[in-house]
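Of the protein chains in this complex, one is absent; all others appear in place.
Letters are used for the chains, namely A and B, taken in the order the chains are written, and counting of residues starts over at 1 for each.
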Amino acid sequence: MSALYELSDIVQRYDGREVLCLPQLSIAAGSIVGLAGPNGGGKSTLLRLLAFLEFPVAGEVRYRGQATRGREFALRGEVTCFPQEPYLLKRSVRANVGYGLALRGATDIRERVDAALAQVGLDPARFAGRSWRQLSGGEVKRVALAARLALRPAVLLLDEPTANLDRDSAELVRRAVLSAREAHGATLVISGHDQPWLRAICDDILWLADGRLAGPAANPGPSGAVSDNTTFAGNSGRQS
Amino acid sequence: MNYLVDGLRQALLLLAQGDAATFSAVWTTLAVTFEAMAATLVCGVPAGFFLGYATFPGKRAARLLVETFLSFPTVVIGLVVYAFLSRRGPLGEWGLLFTVPGMAVGLTILGLPIVIALTAQAVENLDPRLRPTLLTLGAKPRHVFWATLSEARFGILLATTAAFGRIVSEIGISMMLGGNIKWDTRTITTAIALETGKGEFATGIALGLVLMGIAFLVNLAAAVCRRRQAA
Partner (left out) sequence: MRIRIWKHCLLGFALTLLLCVPALADQTLMMATTTSTDDTGLLPVLAEALKKDTGLELKWVAVGTGKALEHGKNCDVDVLLVHAPAAEKKFVEDGYGVNRTEVMYNDFVLVGPAADPAKIKGKTADAALAAIAAAKAPFVSRGDDSGTHKMEQALWKGANLPLPDKESWYVSAGQGMLATLNMAGERKGYTLVDRGTYITYDDQAKGKPALVVLVEGDKPLLNQYSVIPVNAEKCSKAKFEAAETFRKWLASEKGQKVVGDFTVKGKKLFTPNAAK
């Protein structure tokens, strides 16, 4: 099974304080990996590194077997991150969801926007024309997710996607995110506190605390344990 | 006191009768203001954007300098620009003194600090999540620039309105660099100065009302723009 991401000797610091220290981590293509752990453990930092929005102070991130330094603009074309508190542009919902598509010169923007909105449970007829000011907190989150789903990214990184969502909305998000993998084989990395939710959808769950990966999460998923030194997530239970 | 009422009556008469001198002054005002605003925005918005967005050594000093220039007395601006544009001055060859473009130069210098300072402020106050959001959606540097500008558009519109107000109502620079030549460089404001100097207070008020009318129309257009943008 090919490794999509290979991280080695990663160290990240903010203002001199070490926030992440990963000797070795690989993520398999097409897998769904969960990231659990206490607040401040480094989950968001790791996701930002994987999204090429940040660069480690030391170490290397390889993507599809190649070095990533200097190629971040191109890579961000297929890797997208859904942050904990997403930000909407001061435009209509339609323009927000279609922004990334317009950048890529897509021609079927309207259809994809409508489809993405439907996926997150927002009726395009009612929501597409609304301005960013006219949305509730939950709706903002869902529009932001739709904007990412519409891109059909190769990698979708989600930072606590179900935080502050009611059970029905959380279910919608689960289905939308899974369909991304079904429809075009996206690799997903999802961080969260809701362990049952993560367990239900992830192939593997990594436990991140104080910037370091512990052994497998307290209750490993159906795929089995991971070895001590090398953490290879997403491989278990898959055919090579 | 009666010249206020007389002024109002005269204003309507001047406009209704199509008084040529008045309309010439109106046209000149519009031309000068338009040119000055265009130059101010083209130079000021990118400069303000840079000042607000980028981090560089001396940024705070630059900010302070721009904000100090907000208090630059207009007569001094007029004098300095005159020194440059006068035949004896370094730019005398360009023959800009006593012309509309010459006035526009002075007025641009008046408007630039306003646009730069307010644009920088607008850009600085943008949500820090904007940049990572744009990047993760696949934006290249030029996309980031244009999208950021778009996000700051309300602040920039405010800067434009403020600069417009300052420029359209200005007298000292217009007088000094334009010479108040009838049909050529006489704007509404310099015409007002002339009329009040001659003791024709009612005409002065009349022209003042015409100017307010123009300002109102322009701001109305801006408000409509703002409403449509927000939708």
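Keep this in mind: a residue touches a chain if its C-beta (ideal position, glycine included) is under 8 Å from a C-beta of that chain, and two chains touch if they have at least 3 such contacts.
Values in this document were obtained by computation on a predicted structure and should not be read as measured data.
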{"item": "Touching partners, among the displayed chains, of the absent chain", "value": "B"}
{"item": "Residue, one of B:Pro46, B:Pro132, B:Gly165 or B:Gly179, that touches the chain absent here", "value": "B:Gly179"}
{"item": "On chain B, residues whose C-beta touches the chain left out of the figure", "value": "31, 34-35, 38, 86-89, 92, 95, 97-101, 179-181, 184, 196-199"}
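Here is the rule we go by: only the chains that are shown with their structure count from here on.
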{"item": "Centre distance in Å when chain A and chain B are each reduced to the mean of their C-alpha atoms", "value": "47"}
{"item": "Footprint of chain A on chain B - complex, ascending", "value": "127, 129-130, 132-133, 135-141, 143, 147, 150-151, 153-154, 230-231"}
{"item": "Complex contact set, residues of chain A against chain B", "value": "48, 51, 53, 73, 76-77, 80-81, 83, 85-87, 89-92, 99-100, 103-104, 131, 133, 147-148, 151"}
